[in-house]
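Of the protein chains in this complex, one is absent; all others appear in place.
Read from first to last, the chains carry the letters A and B; within each, the first residue is number 1.
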Amino acid sequence: MAETLANLVKGLERHGMSGTIEGDASRAIRAVATLEDAGPDEISFLSNPKYEKLLATTRAGAVIVGLKQGVPNGLTVVRTADPYAAVTAMIVALHGYRRHPGGGIHPSAVIDPSAEIGESANIHHGVTIGANARIGQNVVMYPGVYVAARCRIGDNCVLHPNVVLYEDCILGRRVTIHAGSVIGEDGLGYAPVGEKWHKIPQVGIVEIGDDVEIGANCTIDRATLGKTVIGAGSKFSNLIAIGHGTKIGTDCMFVAHVGIAGSVTVGNHVTMAGKVGVAGHLTIGDNAQLAAMAGVMNDIPANTRALGQPAMPMNDAKRVYASLPKLPELRERLRRLEAEVERLRAGVNPNVSSPP
Amino acid sequence: MAETLANLVKGLERHGMSGTIEGDASRAIRAVATLEDAGPDEISFLSNPKYEKLLATTRAGAVIVGLKQGVPNGLTVVRTADPYAAVTAMIVALHGYRRHPGGGIHPSAVIDPSAEIGESANIHHGVTIGANARIGQNVVMYPGVYVAARCRIGDNCVLHPNVVLYEDCILGRRVTIHAGSVIGEDGLGYAPVGEKWHKIPQVGIVEIGDDVEIGANCTIDRATLGKTVIGAGSKFSNLIAIGHGTKIGTDCMFVAHVGIAGSVTVGNHVTMAGKVGVAGHLTIGDNAQLAAMAGVMNDIPANTRALGQPAMPMNDAKRVYASLPKLPELRERLRRLEAEVERLRAGVNPNVSSPP
Partner (left out) sequence: MAETLANLVKGLERHGMSGTIEGDASRAIRAVATLEDAGPDEISFLSNPKYEKLLATTRAGAVIVGLKQGVPNGLTVVRTADPYAAVTAMIVALHGYRRHPGGGIHPSAVIDPSAEIGESANIHHGVTIGANARIGQNVVMYPGVYVAARCRIGDNCVLHPNVVLYEDCILGRRVTIHAGSVIGEDGLGYAPVGEKWHKIPQVGIVEIGDDVEIGANCTIDRATLGKTVIGAGSKFSNLIAIGHGTKIGTDCMFVAHVGIAGSVTVGNHVTMAGKVGVAGHLTIGDNAQLAAMAGVMNDIPANTRALGQPAMPMNDAKRVYASLPKLPELRERLRRLEAEVERLRAGVNPNVSSPP
């Protein structure tokens, strides 16, 4: 379904954006593609200056660029203040979001008679829904999804294949969970008795807010008591582990392999890059930004960027890690200086021995 | 099902503990909850001093505290030597462990005719059991579980949804495996032939001892030859990877994202915190404790605590990582000292040049 470039740019206005076309506004655009792949009926974009040189070779029918971006002669461009936001709007306009296969409730799905299912649900074969579960309207459950007893799932949630929800967990509205993620498994709760570990029943739950998206193969422990919470609007990548009783605020973004221990409190709009680890019982303030592989051993104040193992404030850490490669040289300079000082000391006062 | 506080405290005796009530022993207690969440018919506990201030505001009907803990006037408390052990016993008494949905063997489960299944098994729809598998009594297999040919599973094991066991694997008694974990997949075994990798058949197995609990979405490689072993009583959190041929002792505890390469020998009662990595062919001694994110590149002796990348003995590592943020300052101090020594050298003996 092609659109003219003029119409696409006009469509930006619905998102509070505007754009100016330099070139043929009547050109038909069928899809969005990368600068490398785009053809004459596709539009592309330049947001990261690293890829600027591709403007010279792209075959794209048009390219969305910043207001002051230099461009080759003859390239049709759309100038706009935020090319990334504009291309997002055009991907939505031309491609839309995933369309889930329909079919209603498959006869082989195993649904407890006491469960309540809202209207327009798509529940595929191989799905299990436990006793007294309450499922909202227009929910999609792909094959292999397991929803245990007493779970509550809001309207318009999507559970991709093989997602597992243990008993009593609560999902808000418009929650998406990607394939293979597990919500509400027992946390690592054991009381030490000699060298043995006695299991502590994990009787709490997981509660996930509206508009949360969880990546694939994540694991979110149920609380020992009370709740593990993922705040509304937060977005997780894949293979993320959240410990029991941890509470994540709203609008956080966590990259793959993030691991947060139990009883941690994370504020709102916190970002954690890949492989960040956070130790138990800590507090991470609002808007904190943790760099990739940071190992957090202490509370992080709000509005703070941190990096390193153990994590330090970003500016300190950058200086530390810039110095680290110099460490062998520093050792050598120190050794030379000690020898030189010993020579000086001997010259100044040959009868006094060096301090221990 | 409520109990009087007096009865709950009396119940501690069955676990070799005792408690003293200060306040109304006849109060009815229905559940255990956190200090923040507990209401008048719930009991809570204080174990980590970090949460002491919540004693002033909790609405809990009673709180389990240590023998010498100061408490606000009017708060009903149970004093005991180990509040964490006591609350564990009360969670068991009031809540019990997970009750698995029953139903026997679902008619749509695909069970090879040659497989033997013990009495009282609960085998849900979507389960597969391969040829010549031997399954003990009272085993629970949730939907989507796959048990390959010739696996042997002991009595009272629980396999949560979508757990996969590759062929020939052995589980002891009372083993619990949480959703999505995979046991016995091929290890990364290839012989290099030029730049190509030729697959080495992985003909060994995985053997898991009694009372092991494995978290969600873990992966435990089968051995190339022989066995990968997880010793009795060991407890794993989520997203843990164990390499082929590695042997883990008894009563170990591993936190999420631990990764152990192949052919490692881990002793008994070893703890590894989140994201610990262990390189191949190493030996970790009994009772070793590895701090979060430790990167183990050498053998670790028994009874040793280690931290850091590469991992060092704990006391050394703490001093190293306390010094690390000082590194830029040390560089600057060294630079100044070099300049000062140069000035001194020139003053003492202006005709001698500095050593190279």
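Everything below uses one rule, namely that contacts are C-beta pairs under 8 Å (C-beta built on N, C-alpha and C of every residue); 3 or more make two chains touch, one makes a residue touch a chain.
Note that the coordinates shown come from a computational prediction; the quantities given were computed from them, not determined experimentally.
Of the options B:17, B:54, B:105 or B:241, the residue whose C-beta touches the omitted chain is B:241. The residue touching the chain not shown here, chosen from B:2, B:28, B:67 or B:110, is B:110.
For the chain left out of this panel, the touching residue among A:21, A:54, A:131 or A:253 is A:253.
Residue A:325 is the one among A:74, A:194 or A:325 that touches the chain not shown. The chain not shown here touches subunit B at positions 108, 110, 126, 128, 130-131, 144, 146, 149, 162, 164, 166-167, 180, 182, 185-188, 190-191, 193, 195-201, 203, 217-219, 221, 224-226, 239, 241, 243, 245, 257, 259, 261, 275, 277, 279, 281, 295, 297, 308-310, 312, 316, 319-320, 322-324, 326-327, 330, 333-334, 336-337, 339-341, 344, 347-348.
Taking the whole complex into account, subunit A touches the unshown chain at residues 31-34, 36-37, 48, 50, 84-85, 88, 91-92, 95-98, 101, 106, 108, 124-126, 142-144, 160-162, 178-180, 213, 215-217, 233, 235, 237-239, 250-251, 253, 255-257, 268-269, 273-275, 292-293, 309, 321, 324-325, 327-328, 330-331, 334, 337-338, 341, 344-345, 348-349, 354-355.
Here is the rule we go by: only the chains that are shown with their structure count from here on.
In terms of their C-alpha centroids, the spacing between subunit A and subunit B amounts to 24 Å.
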